[in-house]
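The complex appears here minus one protein chain, its other protein chains still in place.
Then we have chain A:
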């Protein structure tokens, strides 16, 4: 088996890790239903697997409170003895859907347990990115011969600023590993995290305008393997939204204060950096106001 695999390895073998957004709060009010979305995505996965015999696909579901591996095409237990339910799914994806359903149930329980949390209706992008990177790292260490991994993030939920630090860390790890993060954003607002992820790691970011043509977008832009991207011109976004969220309140900010030691971002003046503990000196604004105070006091005395 391994020798055959060696002979068949060409430079366009890819390992695609798909991060699927299953945030119920997003899916409860979109133009496209989850089932339609799923059919586009499943057809896309089939197409990717059809491009090359050695391609691999991993699906990770990004839920509201948790993430989990849903599908791994390299596991042989996928094929075979699932009974076909009428005109339903081909057996290839039956296990995927089963696992997805189980995952959603588990996620619901977890969110119930969490209690009242004032949170943006975002999905756990940082979690799924970390899981994807762990899997890819395992693939890298498995041996000399492995497909070229990339991550595709299919998301519609808005960014959760509280995840900023974790997401940025994952992005930089991906950059280090030279794994591009592609992102397809199907939501309403722009996602700064995804734009930055694609920009920094060298992936493709696209916001499809027509969601009923999602399959076409996916196969045109995101099915290209890494080798072919050298000579295929893919659409690039006009610019990247580089806004960060502050470390203290997790708000998205344009201008703020930065610790000169660890580069943590704060929206208001602090006496001490919460990340590295370095003490900040008095800022010029404070000095000026204190001097003027002193001046005002002097004539009185």
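Here, a contact is a pair of C-beta atoms (placed from the backbone, for glycine too) under 8 Å apart; a residue touches a chain by one contact, two chains touch by 3 or more; residues count from 1.
Basically, contacts and distances are computed from a predicted model.
S.K.: Can you tell which of "Rab-like protein 3", "Proteasome subunit beta", "serine C-palmitoyltransferase" or "Probable RNA polymerase II transcription factor B subunit 1-1" UniProt lists for the chain that's not drawn?
M.R.: The correct option from "Rab-like protein 3", "Proteasome subunit beta", "serine C-palmitoyltransferase" or "Probable RNA polymerase II transcription factor B subunit 1-1" is "Probable RNA polymerase II transcription factor B subunit 1-1", the UniProt name of the unshown chain.
S.K.: Which of A:25, A:51, A:177 or A:248 touches the chain that is not shown?
M.R.: Residue touching the chain left out of view: A:25.
S.K.: Can you list where chain A touches the absent chain?
M.R.: These residues of chain A touch the chain that is not shown: 22, 24-25, 27-28, 33-36, 38-40, 42-43, 64, 85-90, 94, 97-98, 100-101, 104-105, 107-108, 111-112, 116-121, 158-159, 161, 189-190, 192, 195, 199, 208-210, 212-217, 220-221, 233-243, 252.
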